[in-house]
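Single-structure report; data block below.
With one protein chain held back, the other chains of the complex are shown just where they sit.
The first chain written gets the first letter, and so on, giving A and B; residue counts start at 1 in each chain.
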Amino acid sequence: MDLSFDLWGNALVSGVLLGGFYAAVTIGVSISFGMLDIVNIAHPAFIILGSYTAYIANSVFGLDPILASVILLPAFYLLGAAIYTIYDVSFERRGDAAIRGLAFFFGILFITEVTLSLTFGVDYRLVEAPYVGPSLHWGVIDLPLRLLVPCLVSLLLVATLQVFMSHTFVGRAIQAVAQDPQALRLMAANPSRIKRVAFGLSIASASIAGAILIIIQPVEPSVGRDYIGRIFAICVMGGLGSFAGTVSAAMALGIVESFTATYYGPSWSPAVAFGFLLLTLAIRPAGLFGRR
Amino acid sequence: MTDTILNATGLGKRFGGFVALANIDLSIDRGERLGLIGPNGSGKSTLVNCLCGTLRNDSGQVEFDGHALNGLKAHQRTRLGMARSFQLPRPFHTLTLAENVLVPIMYVGRAHGVPDPRQRCHELLDMVGLADKSAKRPGDLTQIEMRKLELARAMASEPRLLIADEAMAGLSHQEVDDILALLMRLNEQGITIIMIEHIMRAVLAFSQRLVVLTAGRKIADGDPREVIRQPDVVAAYLGS
Partner (left out) sequence: MANLRFILILLVVAAAVFGGVFLVDNDYLYFAGYVVLQYVVLATAWNILGGYTGYVNFGTAAFFALGAYSTVALHKALPMPLPLMMLVGGVVSGVIGLGMGYLTLRLRGTFFSIATLAMAVVMQTLITNWNYVGGSRGAYVLRPSASPILGGDYIRYLFLVMLLLSVIAVATARAIQFSQLGYGFATIRDDEGAAEASGVPTLRLKLLATVLSGAFMGMAGAPLPYYVTYLDPASGFSLSYAVNTIAMPLIGGTSTWAGPVIGAVLLGTMQQVATVTISSALSLLIVGLLLVLFVIAAPRGIVGWFRR
């Protein structure tokens, strides 16, 4: 094995940047699954949707993809709110969530993927922006901007959400609902409304995650499926609902994946996430950083 | 010469930072009628869950009828002869009442020598007064009927130790007497019974010994009439 600093140094840096990006991809599920206990396995589909909306904004209107994703945040938020309302009325209220809720989201995942295939075909799409291409250099270490910018945007996104959760009334209400929905009900607040806000935020984050995804790699409809394992592996490892845990676990996964890709080839990457997931579930289901 | 059927020593359980049970010692003789009381949140149900294996205790040992229970799963403990009813009834919603009761008979009771499952099922439902509803589903029952179903289902595993967790909550005076009489009959057949209740007259009428839990600790263990006069027991219920 080639242990030159050149190789593993770059693997490490790429891993950190990739891990930062994975945090953005996962943060939405940290909210929906970690805090609201809703197994939204369709989240990757919304991310891909975000990729395609960014792509259209970029190719048709010449907009910067990240800017476009921010402009589209309200639309994604409303989409999330709508889906939560359907979920709430159909499953949560009837107390029959488990199997049918899962099937519901699986159906949504599938419908979204097929619809995107029918609309855009299965060709890979990419975006053009000034930072897709150039790299910074620091000695032998390369810092590709197409990884660096998404990483920074991602961390900014997570930080913003964390601030929102801790320092706004709505954010704290969401945390309250996550911890004890019964108590909230007794205090005359309506858990459903607060959960709707939270779920809306969760899907809104997918808009940004999708935009930075298509900056990092070309996207076609089935790409979302590669991320399901990663997202839930990070969520479980990071301890459901803990943002700091999510970022740490995302970094860990990014680094291990990067090393695996560098030394064994990129085709093994999907197996890394699954290995992490199984390991965590087998040893410490509360997650490495979890409190539950 | 007493014969201990259950012996728990140093039982402890915490949830995160919250200590639900702290160093509980509990010893029960075969055939005894034990009452377990305490204010809400004192750890009674946690204790039951730890004894039965639904929750894993963090510390301490439990011995039942000569078997060490640590590490055994709930279904194994049930097979050894421990049964419990749930405080909030947990019936099998898609099965009929008869099928609800048949399940423990099939999986446990038969091994303990039940010759005719269907007949035993009918007996048990009859015992709690639900025989005429045997083809209905739990969704059609009242809360009180569901509690009775809980008891019937617990008895279906032919236990030697039965833990009745607030089986009388919400019942009328007459119904409390009926359940009381039922539990007495079961005890006369040799079944050791732990009764967890808030209804004082039932606890006092039933128990040979009374144990009091407060905030995860055992604060009293002895003759029921003396225990309820203890100052710390009175304080726990009424506040000091």
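By definition in this document, a residue touches a chain if its C-beta (ideal position, glycine included) is under 8 Å from a C-beta of that chain, and two chains touch if they have at least 3 such contacts.
Please read these numbers as outputs of a predicted model, since none were measured by experiment.
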Query raised in the report: In the intact complex, which of the presented chains make contact with the chain not displayed?
Result: A, B
Report task. Decide which residue listed in A:Leu136, A:Leu156 or A:Ala271 touches the omitted chain of the complex. Result -> A:Ala271
Report summary line: Sole touch to the unshown chain from A:Ile71, A:Ala98 or A:Ala244: residue A:Ala98
**Report entry** Residue among B:Arg14, B:Arg30, B:Arg79 or B:His198 touching the omitted chain
**Finding:** B:Arg79
Report task. Just name the one of A:Ile41, A:Val149, A:Met237 or A:Met251 that touches the chain not displayed here. Result -> A:Ile41
**Report entry** In chain B, positions touching the absent partner
**Finding:** 52-54, 73-76, 78-79, 83-84, 86, 90-95, 99, 102-104, 106-108, 153, 156-157
Query raised in the report: For chain A, which residues touch the unseen chain?
Result: 39, 41, 86, 90, 96, 98-100, 102-104, 106-108, 110-111, 113-115, 117-118, 222, 225-226, 228-229, 232-233, 236, 267-271, 273-274, 277-278, 281-282, 285
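The rule we apply is simple: only the chains that are shown with their structure count from here on.
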Query raised in the report: Can you give the whole-Å distance between the Cα centres of chain A and chain B?
Result: 46
